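All protein chains of the complex are present and in place, except for one that has been dropped.
Letters A and B mark the chains in the order given here, with residues in each chain numbered from 1 onward.
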Amino acid sequence: MSVGAMSRRTFNKWAGAVAGTTALVGAAGWESRHAATPAAADGLASADRTVWNACIVNCGSRCPLRVQVKSVDGEDRVVRLLPDNTGDDELMTRNIKACVRGRNMRERLYSPDRIKYPMKRKEGTKRGDGEWEQISWDEAATLFAEKLKGVYEKYGPEAVHRMYGSGTWNSHINYKVMWRLLNAAGGQLMYYGNYSFSQLHTANKYHYGEYGESPSNSFEDSIENSKLLVLWGNNPQETRMSGGGALFTSLAASRKEGLKIIVIDPIHSDTAALLADEWIALRPGSDAALVAGIVHVLLENDLHDQKFLDKYCVGFDEKHMPDGVPKNLSYRSYIEGKGADGVEKTPEWAAEITGVPADTIRELALELGNTSPVNITQGWGLQRQANGEANCRAVYTLAAVLGQIGIPGGGNGGRDGYFWPLSESLPDLADDNTTEAQISCFGWLDAIQFGSTMTETQDGIRGVEKLSTDLKFLVAMGSNVLQSQHADVQQVREILKDESKLEFLVYIDNQFTRSAEMADLVLPDCTQFERWDLVPSEYTGDMTYLLMCEPAVEPLYESMSGYDMCALIADKLGIKDKYTEGRSLQEWTEHLYELSRESIPDLPSFEEFRKQGVHRYYSPDGLTVSMKDFRKDPKANKLETPSGLIEIFSKDLYEMDKTWTFRNKRKGDRIAALPEFIDTWEGPLEASAGGKYPIQLIGHHFKGRTHSTYANLPHSKALHPQVLWINSSDAAERGIKHGDMVEVFNDRGRVHIPARVTPRIRPGVASLPQGAWFNFEEKKGIDTGGAVNTLSSLHPAPLAKGGAQHTSLAQIKKVED
Amino acid sequence: MLGFYFDQSACNGCKACSMACQDKHDLPVGVQWRRIYEYTGGTWSVDGATATPNIFTYYTSISCNHCDNPVCVEVCPTTAMHRDDDGVVSVDPDKCIGCRYCEWVCSYSAPQFNPDKGIMTKCDLCADYRAEGQNPACVDACPSRALDWGPIDELRAQYGDASGIAPLPNPEVTKPNLVITPHKKAQSWDEGTGSVANQTSEM
């Protein structure tokens, strides 16, 4: 059914009909008395104006905020934030209510941590010493331009890198301004993948044929069509917290009569607590073993979809293997113990690794095998592991074994599906880039240390076989990766201090983070409340939208929008016209808006949109059913894999395993052609062997902050303080009580943080939710901020070369006071 | 009499409601007119390498219930804590001496002392918003649509009359104008086997 072409009114009717048929409105309990926010929700009566802006952090959602401004002592001040008042409580026209973080944007705007003016590292001090000199914007832009030119001349564009940073993720303008500048100026070393799903991003290429993700069916589709919804390491109640996003749709799914929800996660997440009918608590990093155990039961009971496997997949059994590979390399052989390891993957075998009782695995398998349609959706926790590539492919494989791919109510085992926005962003001038070279997003630190030795088959360099130079000029913009979000922050600190390696580090943010401390030049971007932008929705299921971002107040202090500062630098580089094309930031906003109107139905005029703030639109194809064309006709709609089919056994990977080598090879470093369980460094088996560090430490994404953003704000910290999650029995063994100060430590670092003693996490597993600001007490060698990356490892995953920060072993003890 | 509706079966403990209230009322850090309690209990059975959980968790978002038997009003020595005709209980800042007696006796932690002002403060059900035909800030904020408000008769007619859910107290004592749709694992006030799991600093 085509909904894209309908007017909003008709669509509402349609949405109502969907809701009606599935009893979403009635029994689902959305018959709210107050019928959503009254349109008259004008907030503070004495406000001078209310403008549309948004929260644009990388949280997997995106929310409009109505910003109320009032003149206080002759100066415009943001005095209050209001939630979205468009839309309603219906599934497909839902109101996009901001979460606890966005609601605190005012405190971020006025935070004392704001970077107030351009600063350069004081002459004569060393990087990281923390002594600064205030400089003018003109000096700052000149310095940037000169250093950049110098590096281009001496080393070429491969020495220049704008590192991963998601502070304004996907905003149509701010996110793009630095790519555009560096491409226009002479090019840059790019990266592939992202910190979110590196392993999945690359593994996906070999399984489903594309770099990136292949999302599953949407939750909306599950509400309409599924009998069973599996949230595999997927925690939408905490990682998709917008009232317009998957928080809402997953909650609606839990209210759908006849739709069972199973959560598979080492933590009793809020999703498990609120939505799950059943919670399977496995050990982190053991997912491929759980899948193998399940498939064993399915085969035993003939509950696998042989027809689907035969027609759409290669590598499941010996009859469907690519040419030129030896026998017994199929997945079925692996399960039946006919492969190289000779071990049958019984539920008992899986139980030892996963920590889930064999009977539970059997029941789970029978339930999966006997129910249809089933949508298995996976989060990214399981792929953020040292064996992440295989873990995520294992879940994909399970979807195939169940034959659920491409049908309404089913799914392909990827993350819950969505309709990706169609709106236009600032062109990044990628065609002007003079190098094709790419490193893994996680590889910048390696490129600083030994870039010129990095190759395709050892370091996953793409675009070229080998890098020509070390990395010399690094820009971190909207990125707190340097000293918060990358692994092993203390190690990173030491490497960055070596000025003979990295020559110039520019940091651009609006908060003076720990990363800023490591820079040579610090530039104050303003916040989105102080500039124009356009912002698309993200991962919000089948309701897609565009948001207006209009400045509410002038940039505070001497801060300047990223666009304007890049234009200033472009001027110093002599490429101003090329950069701006004669447009101001506001003019770009209007221009991009006009371009977006060509692809998005019913977008009103720009002036109208400034008043309206939000525009919802929908896929013309209706609810997301992933790979439905492939299912319909796999010949006409081939996947981009060598076989055109789903590759449960990848011959490419099989070949790569023979040629690839590894730096500082650790256990588990190999490239697996099958989605098999790989026993890795600091994995579940090493943990249960009970050595020096017996606790598997993960750092789940936490509702109190988006990574490190909002993490410095007192109101946010008071509501969601940083604590270590530790199971009651592990705590009791160590004499730790709820609220006690504990030390979490391994060979990489030590953290002091209060313990949250709870049954909500598996015994043997602890979580230090990621994103807390690192607070290193140099003398004691202790981080009192509670940053999990004090403890995580720099060792990348074997194929994707992405961070495996959820793989980490540690020990915990009480801090005696 | 006005009151709140809280859908516990929709609440994930995000605390957007509390943050929205703090933003609207410019509350200092730590003064939370709306608070969210995590209630957790249950055990694990461990058998060799495997472990099976049998645990539960649910959240409760609470501000002031504008009780029919407001013990806070009864004990207040100054009459600063008072109840209006519509049932809304609030503090008259000109009368309050900040003795914190209301805070002691309220089983819902609704009265919140503001150390900057030296007086008690609390939810007034967003009196100014109501006067203008707007919803209270917390109600409009909830991403999960777990909150509602209105005349308690209407709320009860629509949502039933449960309010004695652990860790909340026996509702017979203060007679809160609160209606809860319980979480599927909710326990009644007198049979709770869990405990409030929020970190002490967290409230």
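One rule holds in what follows: contacts are C-beta pairs under 8 Å (C-beta built on N, C-alpha and C of every residue); 3 or more make two chains touch, one makes a residue touch a chain.
Basically, contacts and distances are computed from a predicted model.
Note on the omitted subunit: UniProt lists it as "Anaerobic dimethyl sulfoxide reductase subunit C (Anchor subunit)", one of the names in "TonB-dependent receptor", "Anaerobic dimethyl sulfoxide reductase subunit C (Anchor subunit)", "Nucleoside ABC transporter ATP-binding protein" or "Phosphate transport system permease protein PstA". The undisplayed chain touches these shown chains across the complete complex, B. Of the options B:89, B:106 or B:139, the residue whose C-beta touches the omitted chain is B:106. Touching the omitted chain from subunit B are residues 35, 37, 60, 62, 71, 73-80, 94-101, 104-109, 113, 115, 117-120, 166-170, 173-174, 189-192, 196.
Here is the rule we use: only the chains that are shown with their structure count from here on.
Contact residues of subunit A toward subunit B in the complex are 29-30, 32-34, 37-38, 40-43, 45, 80-83, 85, 89, 97-100, 103-104, 106, 237-238, 241-243, 247-248, 251, 268, 270-271, 273-274, 279, 281, 351-352, 355-358, 360, 688, 703, 714-716, 718-721, 723, 727-729, 738-739, 754, 756, 758-760, 762-764. By the touch criterion stated above, subunit B contacts subunit A in their complex at residues 5, 7, 9-16, 18-20, 22-24, 29-30, 32, 40-44, 46-47, 49-53, 55-59, 128, 132-135, 139-145, 148-150, 154-155, 158, 181, 183, 197, 199-202.
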